[in-house]
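The complex appears here without one of its protein chains, the remainder shown in place.
Here the chain labels run A and B in written order, and each chain numbers its own residues starting at 1.
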Amino acid sequence: MPFDIDHSDSRPIYVQIMDEIRRGIVVGAWRPEEPLPSVRQLAVELRVNPRTVQQAYGELERDGVLYVRRGQGTFVAARANGADRQALLQEVARRLLHEAYRHGFDVDELTAALQREANQPDNTQEA
Amino acid sequence: MPEPIPTTLPAQELAVRTRGLTKRYGRVAAVTGLDLTVPEGAFYLLLGPNGAGKTTTFRMLMGNLRPTSGSAEVAGVTASPAGQVRVRMGFVPEHQDGPYGWMRTGDLIRHHAGYFPAWNDAYARRLADAFELRPEVRYGKLSKGQARRVQLLMALAHTPPVLLLDEPTDGLDPVARDTVQAILAEHLAGYPTTVIVATHLVYEMERFADYVGVLGAGRLVAQMERATLQAQLRRYVLDVAEDWHPPLEAELPLLRQNGTPRERRWTIWGPEEEVTRRLSAAGARVRSVSALNLDEAALALLSRKENR
Partner (left out) sequence: MSTHVVPGFAAVLRLQIHLLWKSRAALFILLMLPGALLATAAAAAYWMPGAFTGREFELIAMLPFVILMGGAWGILVWRDEPPSKRGYHRSLPVDVAAHHLARVAAGAVWLLPALLLYFAAGIFVTALRGDAGAVTAAGPTLWLGYLLAALILYGMTAALATAVEKPLSWIVWGYVALAALATLVAMAGTPDTFRLWAGRLINRPYGLGWAVGGGLEIARARVTAQAPPAGAWFPVALGWLFVSTLLVFAAAHWRRVRT
């Protein structure tokens, strides 16, 4: 299975699929010109409605993230993924901020706490 | 005034349509005034607690139960006891209602196949392999999960335009449940099918749903696209004073109230921005807004009916 769907997540499934594919491309799990699973394959693997996968693929194709080659399948588009990376980062930040607000913290408190966490020795990200 | 909760879908190609479908047993109404609209190719989840009227509705759709009033149409055919409507349907019942327990599974499937001119033998064999069915085992000796898989095979193999599943995963172990989900996904990818699933186990089937109908005490409390439900129902966590309540003019379609007096958790129907604005205007501090999963959404919609 290329990735997992979290059914308790509030995002619609097709959005999750899109996000996961974008994430996969950004971190390099899928490289440009590489084939993606067909709609049928992905639907079966994820155990979801094929129309949902179709919707995700359709939107990603419209956004230029993928392209379809007739009779051969769906492939990752070759393009600068800087914009995708940025969009993904914003998404992560949005979720984090939402969590913070839910607990009654504001953005400054969150930023300071983030910095503290990052400076912890066991939290340094592996490059 | 936020839009009311929709109970009908806009006109389009409908695979299943009922008009004012009602079934009364003496004074007890099992189903009242049902206007079910299921678009072609939809995966429609019919939700509701046990006894809400789901099985009764299915029986009327199949033509096995005469409605007290109203009509039902499936795949363009009026539901009646004649065979026309059922030849276009695949049905997996909630309970194994009597296919011959003494028959070997292989024989039972062959017997069933004889009734459907559209039976696809090659597909049936593929499904039998995928389900790991042993044809020599007698049907009565199968476990619940295995029997359910056989019934699913029998319903899918003639590739009907409409599929009715009554509690398809109820009582199944996780592996059997997973197999049912995989086979369903595969079938939908290969054959255009309209599916109606009646269940109280929302969690297991919600991944497939693109349309939702909520049945409460025999009435359709809500009927809409899944996306609409997802977009219009939110849980708002509010910071308020203990004795706070919004003025009547705020007109908030409140479905459920939870939480503590100072931190209210309210489920409200309506566009998020609009509702947030009204809440703030009413003096509440909106700490967070979150979407609900289908289970919680159904519960909220059903609770609202009780509050009326």
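The rule is short, and it goes like this: a contact is a pair of C-beta atoms (placed from the backbone, for glycine too) under 8 Å apart; a residue touches a chain by one contact, two chains touch by 3 or more.
Being a predicted model, the structure only gives us computed values, none of them experimental.
S.K.: Need the list of shown chains touched by the one chain that isn't shown.
M.R.: Output: missing chain touches B.
S.K.: Which one touches the absent chain: B:Arg86, B:Arg256 or B:Arg278?
M.R.: Reading the full complex, the residue touching the unseen chain is B:Arg86.
S.K.: Since one chain isn't shown, list which residues of chain B touch it in the complete complex.
M.R.: Touch set of chain B with respect to the missing chain: 59, 62-66, 75, 81-84, 86-88, 91, 93, 97-100, 102-103, 107, 111, 114-118, 158, 160-161.
In this text, only the chains that are shown with their structure count from here on.
S.K.: Roughly how far is chain A from chain B, going centre to centre by Cα mean, in whole Å?
M.R.: Result: the chain centres lie 29 Å from each other.
S.K.: What does chain B use to touch chain A in their complex?
M.R.: Contact set of chain B toward chain A: 41, 43, 178, 181-182, 184-186, 188-190, 203, 206-210, 226-227, 230, 237, 287-288, 290-293.
S.K.: Provide the residue numbers of chain A that touch chain B in the complex, in ascending order.
M.R.: My answer: residues 5, 7-8, 10-13, 39-40, 43-44, 46-52, 98, 101-102, 104.
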